[in-house]
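Complex shown without one protein chain; remaining protein chains in place.
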Amino acid sequence: MTERYADREFPGTYLFDGAMAKKGYALNKMCYSFNEQQARDEFNADPEAYCNKYRLTDTQKKAIFDKDIIGLLREGGSIYYLAKYAGLLKLNMQDIGALQTGMSVDEFKDMLVKNARGEV
Amino acid sequence: MTERYADREFPGTYLFDGAMAKKGYALNKMCYSFNEQQARDEFNADPEAYCNKYRLTDTQKKAIFDKDIIGLLREGGSIYYLAKYAGLLKLNMQDIGALQTGMSVDEFKDMLVKNARGEV
Amino acid sequence: MAKIIGAVTTSHIPAIANAMANGLEETPYWKPFFDGYPPVRDWLNEKQPDVIILFYNDHGLEFFIDKKPTFALGVADEYHNADEGWGIPTIPPVTGESELSWHIANKVVDEGFDLTICQEMRVDHGLTVPLNLMWPGHKYGHVKVIPVCINCEQHPMPQPKRSYALGQAIGRAVESYPEDLKVVVFGTGGLSHQLDGERAGFINREFDLKCMDQLVSEPEELTKYSNLDLIEIAGAQGVELNMWIGMRGCLTGKVTELHRNYHGPISNTGAGLLLLEHEHLD
Partner (left out) sequence: MAKIIGAVTTSHIPAIANAMANGLEETPYWKPFFDGYPPVRDWLNEKQPDVIILFYNDHGLEFFIDKKPTFALGVADEYHNADEGWGIPTIPPVTGESELSWHIANKVVDEGFDLTICQEMRVDHGLTVPLNLMWPGHKYGHVKVIPVCINCEQHPMPQPKRSYALGQAIGRAVESYPEDLKVVVFGTGGLSHQLDGERAGFINREFDLKCMDQLVSEPEELTKYSNLDLIEIAGAQGVELNMWIGMRGCLTGKVTELHRNYHGPISNTGAGLLLLEHEHLD
């Protein structure tokens, strides 16, 4: 097992370190490719074939098809490249936040407002 | 003018620093491409067209066509990438040494032997 | 001699580019954010800096984790943006300043900073959004930019004290440059935010405000945090504070705060704006 950068735990946070970068390498490489319109088109035309081209594992593929952001993080996804996937899905950062926290988008936005006002 | 890394002069030596890396960027990029057989073939089929594709200056092009290694160094060539060009020309490091020092290849090799024996 | 005349901190999130592209600056959501900027724009227009040294992080446009630099320095005469995955229209190129860039490279590598030196580098929203905020309508072509790109994605990343030390070395390098240039340093990104995980949406207003105070008056306090501390206190992407700290390291003389604004949330972040004046001490 590749050692974690740190033992310290952060609830609800997936430290993107060497262990995760290794585990998620293919997944992130695929998502990095989404910088290109041609790659996004190719994915949209046949998502499974595109995932196979990048040799994603079955677990990673399932998380991609399910738009399971937490699942993708567990599988070594880096939020930077997952954001490209979110872009392909036409989801913004509040949509992604809602998906990850199990809130509605409005609930998530309300939480942001409260947090930013220091009302926590 | 981009500053040189150092004022110190080394006779017969072309310090590859920022000023040279900037001046020789296109030239080195072309020579770097010679890592690929396809690029070497494309150059060999039409050297001038290939140089133009990389936007070499006229001085750089002339030095390429003349196999003028010193000229290429003056134009910002890095010996690492020029070595790829030498490879394309089927010249080895002693051939290149001879070209640069104005010796015959045998004279250059003799000099190497003398230098390595400390007979200088 | 080149002189650092001031510094700016600002958010760099892509949502700002969207808001500006769609003319949303006066909407209730965005107004308290954009209202902070005119004094900074006015100051820049008055001072007319020649060069901006801009600390940012690449978010996966130019650099992938195949080869991830800890610190990358741009030394080009021009930098291009590109599609970051969202199909945003192409914007004009950014003008570089290769000569001062190479001077900085020569000085700081010799001081033991292990830069990746870039003659060709696409720059993402982390760099372009701050420029467009200062010169709206992408009218930043007249100002020369030196990109300093810090890894804020993959651990291990530079610790705050290392980013500060890099800034100090860059500050010294600028001060030793013989040409008369007016330089302003930008620290971009932050402040507290977290995009990933069940903790997504985390913002720490109290920390952000304290951080802005300390950045001005006791920056060395901020260098005592580790990146893990920042994750805990400021969220997983709170490590973007490294860019602010790197900027602050450049300011070795007297620092005076001219203007500030704090507003949140914009998108998922707390957004801190600071305008600092810098006087060299000789």
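A, B and C are the chain letters, set down in written order, and residue numbers restart from 1 in every chain.
Just so it is clear, a contact is a pair of C-beta atoms (placed from the backbone, for glycine too) under 8 Å apart; a residue touches a chain by one contact, two chains touch by 3 or more.
Because the structure is a prediction, the values reported are computed rather than measured.
The chain not shown here makes contact, within the complete complex, with A, B, C. Only one of C:His12, C:His59, C:His125 or C:His155 touches the chain withheld from this view, namely C:His155.
Remark: the omitted chain is touched by one listed residue; of C:Ala7, C:Met20, C:Leu61 or C:Met121 this is C:Met121. Panel shows chain C; residues 65-72, 105-106, 109-110, 112-121, 154-159, 162, 165-166 of it touch the chain omitted from the view. Residues of chain B in contact with the chain left out of this view: 5-6, 8, 10-18, 21, 25, 28-29, 32, 34-37, 40, 69-70, 73, 78-84, 87-88, 92-94, 96-97, 100-102, 108, 111-113, 115-118. Interface with the hidden chain, as seen from chain A, comprises residues 1-3, 5, 17-19, 21-22, 25.
The rule we apply is simple: only the chains that are shown with their structure count from here on.
Averaged C-alpha coordinates put the centre of chain A at 25 Å from the centre of chain C. Averaged C-alpha coordinates give centres for chain B and chain C that are 39 Å from one another.
Counting only residues that touch two or more partner chains, chain B has none.
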